[in-house]
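All protein chains of the complex are present and in place, except for one that has been dropped.
What follows is chain A.
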Amino acid sequence: MSRYVIGRIGQALVVLWAAFTVSFILLQALPGDAILIKFLNPELGLGPEQIADIRASYAADTPLWSQYLHTIANFLTGRFGYSVQAGVPVSALLLANLPPTLWLATFGFLLAVILAISISFVSVLLPLPRLRAFFHSIPSLFISTPVFWLGILLIQVFSFQLKLIPVISPGPWEVLVLPVLTLAVPISAPLAQVLMRNIDHVLTEPFVAVARAKGASHGWVVWKHVAKNAVLPTLTIGGILFGELLAGAVVTEAVFGLNGIGSLTQHAVSSQDIAVLQALVVFSAAAFVLINLTVDLLYPIFDPRLRIQKGAVA
């Protein structure tokens, strides 16, 4: 058991280091940098000498390897550097932007799970084949819905036409409703697709036939025997979907004009704010690793067979 956990943590650290290094190299390889972009703005009217002075004050022209070692040492001690664009420490930006995205992502994911489960089970339990086929096709519709378009549509309908929720200066809960829905719909689609396929698969298993033979109703079989078994592979994809969640947050936050990691990423990319981007990459990689680790550790709870195997490994 302990070797298994240590192994997983070791892998996680290697992934983090690789993410850091690859992103460092890629970000450095881009032409220009945040300092140039900010100070080359023709409206400032700075000459090349002044720009060179400013660059020197940021130590922007020291050799790459020394910048690399310097940055990695700082990251290890929890210092993420300064945002050139905003003029504040990166850690302050992350701290300020993390909570809204966390709420958005958490509620978005929960709603996606609820949607996926509802659609999947309704599509199995409905008596009419035509209705079942209709529900079966919903995930394909959802997965091909662009987040951007959906966000604008929801704003137009619920905020501007029906005037139910303001998008400009909304209350603390109102602010979440439409963005959460926008984020949840496309995320629910792959979840529902996997869940449906699993349900269909489990329904063909011998133990289902046995349960039916004992006289259990269709609904009872689905709830009691199929659901638990079908949920398992869905968990794995749930972990992978975290990336989608983050990508969705970028667009959702842009459309709704929200603060968060997504809009921070967008601004950092457009101003090539390397320190911020570097921290965001490492942060996302860390979150990804953590979530997938959690999913791995959750598996045994849902599947007793894994508990026995786990004992055998340890």
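Miscellaneous remarks
What we mean here is this: contacts are C-beta pairs under 8 Å (C-beta built on N, C-alpha and C of every residue); 3 or more make two chains touch, one makes a residue touch a chain; residues count from 1.
As a working rule, contacts and distances are computed from a predicted model.
Of the candidates "Hydantoinase/oxoprolinase family protein", "ABC transporter substrate-binding protein", "Cytochrome oxidase maturation protein Cbb3" or "Amidohydrolase", the chain left out of this view carries the UniProt protein name "ABC transporter substrate-binding protein". Looking at A:Ala12, A:Ile51 or A:Leu293, the residue that reaches the missing chain in the full complex is A:Ile51. When the whole complex is considered, the residue among A:Leu26, A:Leu131 or A:Val269 that touches the unshown chain is A:Val269. The residue from A:Val84, A:Ile138 or A:Leu245 that touches the chain not shown here is A:Val84.
Among A:Val90, A:Val255 or A:Ala275, only A:Val255 touches the chain that is left out of the view. From the options A:Ser23, A:Ser120, A:Ser159 or A:Asn292, the residue with contact to the unseen chain in the full assembly is A:Ser159.
Counting the whole complex, the residues of chain A in touch with the unshown chain are 30-32, 34, 36-48, 50-51, 53-54, 57, 84-88, 96, 152, 155-156, 159-160, 163, 166-169, 254-257, 259, 263, 267, 269-272.
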